[in-house]
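The complex appears here minus one protein chain, its other protein chains still in place.
Then we have chain A:
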């Protein structure tokens, strides 16, 4: 086989044998101006994931168009992806000019095509260079081509040297995603990388989505001559706080004045790499900086045809496609629109063991859900002196809420009290909040209208959270028919809330009718009875589903106790 320039990058035998690039490669070079890392991304359609892997790390891109072929679908796809990945500096080379007789008119026609497509993407073309080259012979790469003396613009090397460094991220609002919390010695160090902005000693940080605040007591460093008093975007750091907050990986620290958006629903412009298509109703693990959430695809709004930038509708997103989707999570997510902050405005989706897609966040049409509903402005959240993990260690289990929801007669109360008894016998701090019982006290002023039901659940939710924060395992047994109400409780305490669907169909419940309520409702003696004259919205993302029609009480109880023993263990 004769020597090919491509062998420089195609280090694998299989690549040289087949004459194709299989995977992304990096090579270093320098000009008198600066050093470069060239990332070679294979262009074949089926190797999109490698293209994304390569391009996502770049500050600028060189798009290579074959002078004979012109703008192909693949070139358009790449341009679109560069745009999607936020790469705004693009240099275009029209290569293999020697194969089109070094013709100026061919170059001008292709330049026009390229400019047309890129401007449709919304790129600012003022600084975009289009360069005729013959890479094999070196024309217009580093030295000017004598053969194409009609071209008066810069060479590729000159264009690269003209690329601007990325905009400073120092002046942007602080975003410091917590990567880990270390307790190797007496220090409790919150570690992570500052994505944007700066941290100074004494700054008050707000952590989202938990909404806790604390001041920076120290910025830790190993082997440093002097202890730092400030840290800035790009640095991997560790800080200690003036209060013993319970903070976990995934929280995003900001300054109080400019926190990230909180929402459980957002839009994503997404490229899909999964072998199985993305579908409405499917769930994925989402990673956003260091945080992980479970999200469900609520809607596929449109598929974007990268060829003509047209839109079409579909119920599925196939591998290698780009789409706009709406994603919904159980709890609140700390995020930013991509246009506002690149780092906290993008995410990847994981299915099974693999990253299957990436996307950019837009909040168009959705509001910030950061809670502001406190009526007196003189109320501040006070952090307990006894941290929750200390309570967990003393109790031997974590605190939390097992929120049972289901139709009347589905078995909520029966299972709740059986589970309470079982766990209490084994030393758990456990208590049941039962629907009928709270209506005798805490909620005795409430009826069964939709508004009163909402208020009922709100109060019970807050009471349950107080119990859970005190280290208790709280079991609630409420019909809680509205999804939005249950989601609201979940948002009060995202890590503590466990939704458990006690499932039995209406017919079964009506046959059981332990309190004779269905019979009354059928006779019209009870208004707004769930299942008969009021709706029940089953959970979409319940942590556990217990089918009391198909299984005996003992089997259901075993499923519950198994879940508790797995989920509420104290680690470390």
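Just so we're on the same page, a residue touches a chain if its C-beta (ideal position, glycine included) is under 8 Å from a C-beta of that chain, and two chains touch if they have at least 3 such contacts; residues count from 1.
To be clear about the criterion, contacts and distances are computed from a predicted model.
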| Among "Sugar ABC transporter permease", "Solute-binding protein family 5 domain-containing protein", "Sulfate adenylyltransferase subunit 2" or "2Fe-2S ferredoxin-type domain-containing protein", the UniProt name of the subunit that does not appear here | "Sulfate adenylyltransferase subunit 2"
| field | Selected residue (touches chain absent from view) among A:83, A:127, A:200 or A:249 | value | A:249
| request: Could you tell which one of A:189, A:493 or A:534 touches the chain left off the display? | output: A:189
| field | Among A:59, A:354 or A:507, residue touching the chain not depicted | value | A:354
| remark: Contacting the left-out chain: of A:153, A:234, A:371 or A:447, that is A:234
| field | Contact footprint on chain A, counting only the chain that is left out | value | 9, 11-14, 22-28, 35, 37, 49-50, 52-53, 55-57, 85, 179-180, 182, 184-185, 187, 189, 191-193, 220-223, 232, 234-236, 238, 249, 273, 285, 287, 346, 348, 350, 352-355, 358
